Each structure stands twice: as C-alpha cells, then as structure tokens.
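For this depiction, one protein chain was excluded, whereas all remaining protein chains were kept in their positions.
For reference, chains read A, B and C in written order, and residue numbers begin at 1 within each chain.
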Amino acid sequence: MGMVGGGLTSFIGPVHRKAAGIDGEIELVAGAFSVIPGESKATGEALYLDPSRVYETYDEMFAAEKNMPADKRLDFISVVTPNHVHFGPSKAALEHGYHVIVEKPIAFSLDEAKTLRKLVDKTGLILGLTHTYTGYPMVKEARKFVSDGKLGKIRKVYVEYPQGWLSTLLEKSGNMQASWRTDPKQSGLGGAIGDIGTHAANLAEYITGQKISEVCALVHTVVEGRHLDDDTSMLLKFDKGASGVLLATQVAAGEENNLNIRVYGEKGGIEWRQQEPNTMIVKWHGKPMEVYRTGQGYMSDEAKAFTRTPAGHPEGYLEAFANIYRAFGKAVKEYKPGKKVNYEKYDFPDVEDGVRGMNFVTTVVKSVNSTKKWTPIKDV
Amino acid sequence: MGMVGGGLTSFIGPVHRKAAGIDGEIELVAGAFSVIPGESKATGEALYLDPSRVYETYDEMFAAEKNMPADKRLDFISVVTPNHVHFGPSKAALEHGYHVIVEKPIAFSLDEAKTLRKLVDKTGLILGLTHTYTGYPMVKEARKFVSDGKLGKIRKVYVEYPQGWLSTLLEKSGNMQASWRTDPKQSGLGGAIGDIGTHAANLAEYITGQKISEVCALVHTVVEGRHLDDDTSMLLKFDKGASGVLLATQVAAGEENNLNIRVYGEKGGIEWRQQEPNTMIVKWHGKPMEVYRTGQGYMSDEAKAFTRTPAGHPEGYLEAFANIYRAFGKAVKEYKPGKKVNYEKYDFPDVEDGVRGMNFVTTVVKSVNSTKKWTPIKDV
Amino acid sequence: MGMVGGGLTSFIGPVHRKAAGIDGEIELVAGAFSVIPGESKATGEALYLDPSRVYETYDEMFAAEKNMPADKRLDFISVVTPNHVHFGPSKAALEHGYHVIVEKPIAFSLDEAKTLRKLVDKTGLILGLTHTYTGYPMVKEARKFVSDGKLGKIRKVYVEYPQGWLSTLLEKSGNMQASWRTDPKQSGLGGAIGDIGTHAANLAEYITGQKISEVCALVHTVVEGRHLDDDTSMLLKFDKGASGVLLATQVAAGEENNLNIRVYGEKGGIEWRQQEPNTMIVKWHGKPMEVYRTGQGYMSDEAKAFTRTPAGHPEGYLEAFANIYRAFGKAVKEYKPGKKVNYEKYDFPDVEDGVRGMNFVTTVVKSVNSTKKWTPIKDV
Partner (left out) sequence: MGMVGGGLTSFIGPVHRKAAGIDGEIELVAGAFSVIPGESKATGEALYLDPSRVYETYDEMFAAEKNMPADKRLDFISVVTPNHVHFGPSKAALEHGYHVIVEKPIAFSLDEAKTLRKLVDKTGLILGLTHTYTGYPMVKEARKFVSDGKLGKIRKVYVEYPQGWLSTLLEKSGNMQASWRTDPKQSGLGGAIGDIGTHAANLAEYITGQKISEVCALVHTVVEGRHLDDDTSMLLKFDKGASGVLLATQVAAGEENNLNIRVYGEKGGIEWRQQEPNTMIVKWHGKPMEVYRTGQGYMSDEAKAFTRTPAGHPEGYLEAFANIYRAFGKAVKEYKPGKKVNYEKYDFPDVEDGVRGMNFVTTVVKSVNSTKKWTPIKDV
C-alpha cells in the first residue's frame, strides 16, 4: 500500500494506517504524505519506511513506483487527504492502474464523483470508500436482520448523528480539524451535511436496503461566524415505502460521536448506537426485547466474518475501520484484470456509495433553498 | 371531587382516582361514571360511594350536588370521558360554578377549546388539564435547568413519543382503547398527533420555555384500513430561536410509551426519558456528563416540591399524575372568588395549555395538506 | 385501618398511608400516631380524621375501638413505629383480636418474633410484614421464572444492597432517621445487617425458593464513632445447592438504594435492580439476552396481578408498597375466623418471614464473632 496524505499532524492518516495494519495483511511501503516541504520525509522516517519510497507529490510516487519489480509493487493507493484533495490523487491513481481506497467523501462535487465512477467502470479497477460505520459487525447483523425479513416490512427509519465539538467557533482558535472542515473551499458544499450527514444517510440505506428518495431539509449555521452549515434535520421518504427522520448536527453540546439508528418494521424494531457498537437492541411487538452482542455464536455469518474477538471482548472503531480495509484488501488480492468484481461478496463501500453521498449532499442543499416541502433525490 | 366518566371498563378513570387519592387530600364522593345504563351505579358501588350521590348523567349530578350543605359539597369535577365528551361536561361544570380538571385533550376542536377559555376567563374558575408528563419531578428540574440558563441559549430540541401498540389493526379486534382512539368521531382531527403528539409538543414547550412557532410535518396512516393518522414526524422552529424535531408514532413496533426529550444549549444538553423518569442525563461540553436523580438533596426546590420518596425509591407514572392533582387541588383549596389565580405558583397545565394543544393539532393537519415547507402556528 | 406510629415527622408513616390509600380499598380511620404529647392529635387533624378516633396510646385505641359498631370497626392495625416498638403494639393488637400489618423488622429480637408467631398460630389472625421489595411485579416474575425451571437448577445467587447515606457520622448531625437506626437500643442487634441485609436475604430466598443455610460473614463498623455495624459482606450457602454472596452496606458513598439481585441457573441468569424496577434482564447461554418489562402481555399472571398501569407507564416504590397492602387487605377481607389462611394465594410477607429475618440477623452476628468459616442458620 502507498499512501497519499496522512502527514504527522493528520488525524485520519494514523487511523488508516492502524486499521490497515491490524490484521498483518497489508503493509505500508510508500507514501506522499504531505504538501508541506519536508513533512512527507519526516513522516516516512517516523514510520520506518525506506526513504527512497517516500515522495513529495503523489504524481512522483505513482510514476516511480510503477517501475518496481512485481513483488515490491504497490497493490493499491490509500488517499487520506482533506476533502478537496480526494479527487485528484484518486483519479491519478486509477489512471496509473492502481486500485484506490479513499477517505470519505469521495470527492468535492457530484461531478467529480461521477468522473471517478466513469473511470472505475472503464478500468475495472477497485475503488473503496471508508464509510467506517458500516464496517461494524453489528451493522452487518442489522442489515441481515432486515433483509431476512425478521422485522417484516420496514416502516420507520430514525437515524441521528449528533456531535457537539463545533458548539463554539473552534475554527477561530487554531484547531486544524475544525478549520478545514468548516471551510467551504476545503470541505465542500456541505458542513454537517457532508461530514456526518452522509454517514447517517449511508448507514440508513445500508441497513434497510432502501434508498432515500425524497428529502425535506432544515439546514443552517447555528454558530455565528461559521462559513458552513453545522446543523441539519430532515424528513425522509424511502423508495420502498419507509419514511423517517435524519438529523446530523455538530452543535449538540456535550455529544461525542453519537451516531445511532432505529429501524421499525411490522413486527419489531432494532436500535444500534455507534458508541456501544457491540450491542443491538431488538424490540419485539408483544415479546420481550432482545439484546444481540458481537462475537456470540448466534450472530449471522455475515457479521461473524467481521469479528476478531469472542463475545465480551469489545471491538471498537479501529476494528470497524480495519474491516473496510480487510474487505477491500481481499477484493484487491483476488482481483483478476478483465473480470468483474463481485462487490456484494466483499461487502465494502465503493464508488457507487461515493456518488450517492455526493448526490445526497447536493440534493439536501437544493432542498434547503426550496420553499417546497419535498425535494426528490434523482438518479445520477 | 365528583367524576364524569371512568366507568368500570375505563382505562384512565382508575388512573385519575388513584392519582387523586394517593396523598389523602382528595376524596371522590360523587360521580356520573357512564352512559351505559346501570354502569354508573355499578361503578359507584365498587368504589364504596354513597349510592345517593351516583348519577346517570352529569347534568343530574351538577344540579343535585349544588344543593349539598357546604361541608359536603363538591370542590371540583374531574372529567375523564373519551375525547369527544371532554367539552360538554367541562363547560357544564364551569357554568354550574365548579372548578374542573379534565383529561387531555381539553376538547374536540380548537373552537371548543377557545369557548372553554372564554368561560374560564369569565368565571375566574380553575381548569386543570392532565398533561401528565410535566408532573414528573425531573421534568420540573429540566425546566429549571433551562430557565436558570445552565445550558446557555437553547439551540436544538428533539422530542419523541414512539409507541408500538397500534402496529397492527388492533381496532378491528375488539380493543376498546384502540377503537375510540382511531375513530375520528370520538378522537378528533388527529390520531397520533392528538393523542401523543400534543404531549410531546407540550413537554418541549414546558421545558424550554419556548413556543413552537412553525412546523413542517409529515403525517400519515401507516397501517392500512385505519381511519386516523398513526404516525407523524415534523421539523420545528421555536419562537426564541431554537429548532428541532418532533416525532410521534403509534407504529414503532416494540416500543411501549417511550416519550423522551433532548435539549441542547450552548454549554451542554439534557436528556430525559419517561420510562426511567427519575434520571436526567446532563451532557456538558468539555466536562464529564452528569446524572441527576429524583429525591436527591441537590435537586431544585421546584422539583423537590413534587417528590414523595427519598432518592433510590423510584417514583412513577401515578405519582406524576398525582402531582397534577396535588397542584390543582392546592389551587382549588386556596381559591378565593374574585381573586386571580397565580398559575405560575401552582405549576399545573391549565386552559391555556389546552387551547395551545388544539391549536397545535389544527396547524399540523394544515401543514400536512400544504406543499409549502413551513406552516406557522398562529396565536389564537 | 388504625395506625400505630407515623406521626408528623415520621418517614415511613406517610409511605404506609399513601400505599394503603392508593387503590381506594383501605381507609385510615383511627390512630395513635405518636408518644410525643399532642403530636398524635396534630397528625390526626392533618389527616382529616375524626378527632374522637385519634388516641394518645395504642392501648387506648385498641380498647376504645373494640366498641365501635360493626360497620365502623377497625379491620386491622398498621404498626409503623421504630424497630424497638414493633413488638409491643403488634402483640397487643393480636391479643385484642386485630389483624396486624407491621413495618419490618417484625421485632427487636428473635425471641419476640417467635412470641408473635406463637400468637398468630394460636389466634389464627393475619400478620403481614412490609418487606416492600418483594411487592414489585418484576420480583414476582423473577420468582415465577425460577420456579418454572426456566433457568434450570439454580447455581449462583448474588444479592446486594448498597447505600451511601451513612458514609458520614450523620447521626451526630441531628438526622432523626440516622439517629435511631444507628442506636442499638432502638434498632436492635444489627445495623446494616438488620436494616437492609434482611431485605437482601428475604429477596434472595423469595426469588430462588431456596433458604440460606450457612453464612460466612464479615461485618464491621466503617465510620468511626458509630455504635452499630454499617457494612457487611457474606458468603452464602443455600439449602438446595446454590451458593452466593450477599452484601449490604450503608457506606457505599454515592449509592442511593441500590438493592439488586442476580440469579444464575444451568441455562441462564436473571438480573433485577430496584432502582429501575420495571425491567428484568434475562441472560441466556447461547441465545440473545432478553429484557422483560412490567405491564407487558407476556408477563406471568402472578406478576400481572400486581400491576396497575400498562407497559411504559413506570410503577415505583409506592406501588410495590401498595401491593403488600393490597394482598394483605384482600386476605383480611376474605378472612373467616377458624379457617386457615392460604398465604400462598395472597402472596405477601408474613410472620414466618419476620421470624426468619430475626434468625438471619442473629446468625450473622454469631458468624462475625466466630473464627470458623461457616455458621449454620438453624431452624427456629
């Protein structure tokens, strides 16, 4: 694996490296870690890399590494730069014939996302997207629960992503994370919508197997002086008949990273909370509630495949992240040029999820500016 | 106290009686319990009442009881009939000079509610409304927390009332509760909106001290064959700048009576759930969460005034209900004809809450039929 | 009902009165509320009693009330005095032919308890004991769960009663509750053992249907200057093969009234916590956990019989207390002189529980003073 971005001050870079490394199946061997002069080199050193494989730009890296002997050649590129630099290196990597795994969102605009999709279609290469939260074993279980019809027809979906870290004008106090995430030039059209709203939407669609078809959104900037939205709530309609609510906010003071979802069908409902990810509550109509737990023998094979420890030995965020890498890595390992990749089998977020995410953000922004109640999410 | 409604098969009648009786301050001495011939008498017997004070109709009761000697005379009337029979006896009672406590909703239509308000204004009599959930001590604490400014300016309000009991077409299976609650002729304009949505709205306004000023609502009937809505979600704007979401549904299969609210301000948020009503979670920005508990010495005087047992001896629904009766009863006891009642001091839901509830339902129904995003709640 | 004790400053008196009154089946009509001159009268007034039925001493009351006409006569006596005054009025009441319900512990010593038992046996009258915690519907459910064999053979029992209110030398600061409860002359042989340890032991035996047969106890006084024990932990053996741990402490600073129990059998375990009394967790070996909830249709008839509100409308401590009164009251109502009372049918704590509690305290104190590991609880 070669990495683009993820220099010494990066938050998400080390997360990707730990997640990729945890199973001993993926090795970081090259990188263009930063545009800050010298930082790429320093990062490479800190990571014990061969200095000859540490580059100043990703273009250099892609060009130089192509000449490596087969057994040392990069199998794929990991792109972990800020949002506005996802598209460039991803596109270049695909064009150089590399598989790519890219931090979410896939790009800066819907058009960019569509360009990447076209490139993936054309090259047959694999693009993975680290929508981390669908990597949790219990999320797999929830999806299986719904697709097996255990809840009956799905009626209601409530998905929430409350955070509190942007309750103050943090971006003015030198916090780098806050700084780029609230800057339209680096972050994109949407603040809370894009940063966390897309995770919530992705989670809801992943678990229910239904696509959001219409939104009615309230989006605004709660903290004065901020340049992007930091709060959204919206009513949802799904394509197979469910309806629901999505809320994503960065100003729920006191909240950490409280992504959670509840899905109700005719017979009962399920509830999952990211902060206690190894537990799923199942509420039955007329029967006692049940509590499902990661690592138990009764879990589905789909969930078990993404579990590393026995029940009662909690798994967390890094393991969920690692699950994306593991599934993506397996697809890369089994990849045969010219043969279509069976994404269903590997079960990781791909270019389609990326396009869908950008489409969601674009539509929500459109809804905000509309006085009409409902705005449809069109196929793109 | 004299009671209208609450015959042997009633659900809410016994709840009112237990709630009124728990403190030993209020005694049921007369009643017109049912329109079913003989049932009023049978109910009176079961309740050990003097048969001469058990009536077939409330008109009879109001007329006859007025002639009682002062020390035996009814202090007030409790109206616990189905929704469409709230207005009649309440109006008659006021006209006969009785104070009235009436089960929520106050009436069948906004116009009826306004008529009652006019009558209260004119007579100076007291009308209490059993919006039970604001009777919990921890809800008083939450309100105090907000009004003391502990959370800073309020930004977000999420209030939910999910139930699951109407997940099937229960009204067709002989269930009396389901039957009248889903019948527009007995229940009114709104199903879930009126039955539980108003509780949620009332709770949100009570705690925040802000009024809902605009709604954008999705309301529909999920279970086929039902004659009233059983599910609603709506975006909210409040008059002092907060925004939020309200959801009320009777088809969240597996849910019991899961009323809950979260309120976030600049400095933190609070969370309260009716099913564990003695606990309030306070989430602080940058400090450890706190957990407040009913009965503790650190609770506010406002909350302590509504507590009966020490911390760790849980109080429940009946106690919350009893708190409404206790506060109302105290106002009645201290009532002086011609002197204005200080509702703020006693802290129980009154005719204004009743009008507001009907106004809410009426506006939400209007929103549903509108293609425009926002519908204002007008002053009435 | 006539009451002994429960004057204006009493904690438990009002609890008994509210609990007795909640269902509208029991009416307080007479009382000897206090030995403090004038307080009995003042209490009677505050309770709206007929002054002629308010007495200075219980002897007076018992004598005078016997002459009442049949329809006004007292059905039973409620004894709510401090521990050292439980025996006297209970004995006198039985001797005067009254049924008795007495606050726990039944008496000051094992001998006194045995005397009461003899009297109950001789007179055939009913003696109820307010071991409140077995009055919760969910405790009934737990007992039924075990007796139905759902957990298989019971192996382990962990019962705890941690409180924190005596973490400081509260009795020296004028707190009346702390004062008499830590005074050997008013409270008895055991401090924490007697006050709360007996509740824990009673709960464990009630749910499991097994009797504690041997104890190995650590009992001591943690807070310097206190005259009774405030902390105990003990290993337990049960007569049908289970073993376990009991802990009861009043110095677990920060705890409220956290009585809880876990019982494990061959197939699974159950867990119940008094502070959230409407929930029971069932942990299954190899299957998802279940969560049982008061008021649900799937609950056993034994539990349903003690429920007042539908699921999701929480019941609390007063309702549990009221359940003891209701069951006792029903037994009193159906009592026929000369006919043996079927205690099993009514399901409330009786004189046998009282004797057993005193025997437990006596044995634990013996264990403390022994260097031997195990001390048997002998039949008495």
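As a convention for this text, a residue touches a chain if its C-beta (ideal position, glycine included) is under 8 Å from a C-beta of that chain, and two chains touch if they have at least 3 such contacts.
Keep in mind that what you see is a predicted model, and the values were worked out from it rather than measured.
For the chain that is not shown, the touched chains among those present are A, B, C, taking the whole complex. Summary of contacts with the chain left out: across C:S40, C:T182, C:T198 or C:T249, the touching residue is C:T249.
Remark: the omitted chain is touched by one listed residue; of A:D195, A:E319 or A:D347 this is A:E319. One of A:T57, A:S179 or A:N257 touches the chain omitted from the figure, and that residue is A:N257. Summarising the interface, subunit C meets the missing chain with residues 151-152, 155-156, 158, 162, 164, 167-168, 216, 218, 220, 222, 231, 233-235, 243-245, 247, 249, 251-255, 262, 264-269, 282-285, 289, 370-373.
Those residues of subunit B that touch the chain absent from the view are 281-282, 286-293, 296-298. Not every partner is drawn; the one left out touches subunit A at residues 11, 14-15, 17-18, 21-24, 28, 47-48, 163, 255-258, 274-278, 293, 295-296, 308-319.
Note that in this section only the chains that are shown with their structure count from here on.
As a whole-number value, the distance joining the C-alpha centres of subunit A and subunit B reads 44 Å. Mean C-alpha positions place subunit B and subunit C at a centre distance of 35 Å.
With touch defined as above, residues shared between interfaces to two or more other chains in subunit A number as follows: 282, 289.
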